[in-house]
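Heads up, one of the protein chains got dropped from this complex, but the rest are sitting where they should.
For chain A:
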Amino acid sequence: MPGADKEADLTERIEAFLADLKRGGCGTGPIRGSGETARETTALLRKVTAQARWSSAGDLMEIIRKEGRRMTAAQPSETTVGNMVLRVLKIIREEYARSRGSSEETDQQESLHKLLTSGGLSEENFRQHFVHLKANVIEAINELLTELDGTTDNIAMQALEHIHSNEVIMTVGRSRTVEAFLKDAARKRKFHVIVAECAPFCQGHEMATNLSKASIETTVIADAAIFAVMSRVNKVIIGTQTVLANGGLRAVNGTHTVALAARHHSTPLIVCAPMFKLSPQFPNEEDTFHKFVSPHEVLPFTEGEILSKVNVHCPVFDYVPPELITLFISNIGGNAPSYIYRLMSELYHPEDHDL
C-alpha cells in the first residue's frame, strides 16, 4: 500500500540520519558542517509533518518532540539538531495561534503582565483541528529552509562594514562562515589574515589554503604564538559551534585563549554565527558540555611507554564567557551579547526548552 511504503521510507530516512549523526563530528572536524545538519533536520521534519498521521497541532507537536528527542540523543553535542526542532515547534504554535485568530506572539511568553491579566489558568492544549494547518506549517517550514540557505550569504554581506583596508585580522581554526565573510570583504579591500592553526586537528591549515586561493595575504601561526602576535592584530573574527543562552560560546578548542588574549589587548572579538546556532542551553548544566575524542592526536599510541603513566585528554570544545565577546554577527544583523536573551525569546518558546 502506498501509505505504508511512505511510512517505511520516512522511518528509513530518519534511521539513516540518526546513524549519520552518530558517526559525524568524530573529531577531525564534523563530516558535515552545521549548516548542512540544520538543513537536513528541517527537511526531515517537513517530511514528518507531511507524512505522519496527526489531527491536531498537539499531536503534531508530540510527534516532533519524540523525533527530536531521538535525534538529540544520537549526538548531544550537535546542538543545531535540537535548535531546528525547537524552531519548528515554535512555527507550529504560531500557525496554530494564527488559525485561531488570537494575537499570536504576545500571548506566548510568560510575563508579569500575563500573570496579572489572564482570566484563567491558561491551559493551551492545541486540540483544535484546522483544515489548513498542515499546509500553513509546511509553508512556514519552507520559509525556514530558504532562510537557512541564505544565512552564509547574509552574514558575508555585512563584511564590508566591519573590515577596513590594511587591517590585520586574526581567526582560529576553520569556519565556513568566517571564510565566506573574509572572502566577501577581500573583493573590495586589501587586508592581512593571521590564522591560528588550532592543534591538534590543525584545521587552520585548510582555512589558510582556502583564503590564499582567494588571494588574501594569510599567515599561519602556532597556538602558542597567539598571545605574542595579538598586539599587532586589529580585530579577531571567529566562528563557533554553538551560541549559548547567556551569550557565551561553545567553540572549538583554543578559542578561549584567543578571547582572553584579545581582552588583554583590548582587541574587539567578533563572532560570526548564524541564528540556527543559538541554543537555549545555559553553560553550567551538567553533562551537556564536554566532548572528548581519541587522544591519539595529542599523544600517539606509538609512545607506548609513557602512556601507562600519563592521563591524556583531547577535548573538542571550549567555553567562552559572554564578557569577552564584543559583537555577534548573524544573518539578522549585528547584536551585543547582552541582547541574546531577546533573540532567543523570538526564536523559541520557553515551554519547549527541555525537549
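As a convention for this text, a contact is a pair of C-beta atoms (placed from the backbone, for glycine too) under 8 Å apart; a residue touches a chain by one contact, two chains touch by 3 or more; residues count from 1.
We adopt the following convention: contacts and distances are computed from a predicted model.
The complex appears with one chain absent; UniProt names that chain "Translation initiation factor eIF2B subunit alpha" among the candidates "Small ribosomal subunit protein uS2m", "ATP synthase subunit b", "Regulator of G-protein signaling 11" or "Translation initiation factor eIF2B subunit alpha". The missing chain, though absent from the display, is touched by one residue of A:187, A:313 or A:342; that residue is A:342.
Panel shows chain A; residues 110-113, 115-121, 245-247, 282, 284-286, 338-342, 350 of it touch the chain omitted from the view.
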